[in-house]
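A single protein chain has been omitted from the complex, and every remaining protein chain is retained in its original position.
== subunit A ==
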């Protein structure tokens, strides 16, 4: 049984599929909790600040990006919480998962930025290599 499941979400279709798998696992046991983690990339901060009228508006806008994932989990009656992190997505997820001693990390195989992936390799691959717990990469 996995009590603390960390689900990385970035607003992509893959993240939604990852959420469905995370729910299947979490639904097995009522003590299981899914933590939706969204990383705000450092490079995103500047344009987000410029294009939002307040930090509240900014938070709402970011919350919308994970709305579908959140909705899915809510409907399945699995307990969950939402956490926003700031930094470079891959390393930040790894750092947080290890700090929080998550028992399972669920992540989509491919995110939003395919160009970056070609050059730098995928975020999911990096996370899988460096996280201390098992990782589930969802196609």
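In this text, a contact is a pair of C-beta atoms (placed from the backbone, for glycine too) under 8 Å apart; a residue touches a chain by one contact, two chains touch by 3 or more; residues count from 1.
In this section, contacts and distances are computed from a predicted model.
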Per UniProt record, name of the chain withheld from view ["Membrane protein", "Alkyl hydroperoxide reductase subunit C/ Thiol specific antioxidant", "PTS EIIA type-2 domain-containing protein" or "SulP family inorganic anion transporter"]: "SulP family inorganic anion transporter"
Hidden partner chain, touching residue among A:29, A:86 or A:129: A:86
Subunit A residues touching the omitted chain (full complex): 40, 42, 45-55, 58, 84, 86, 119-120
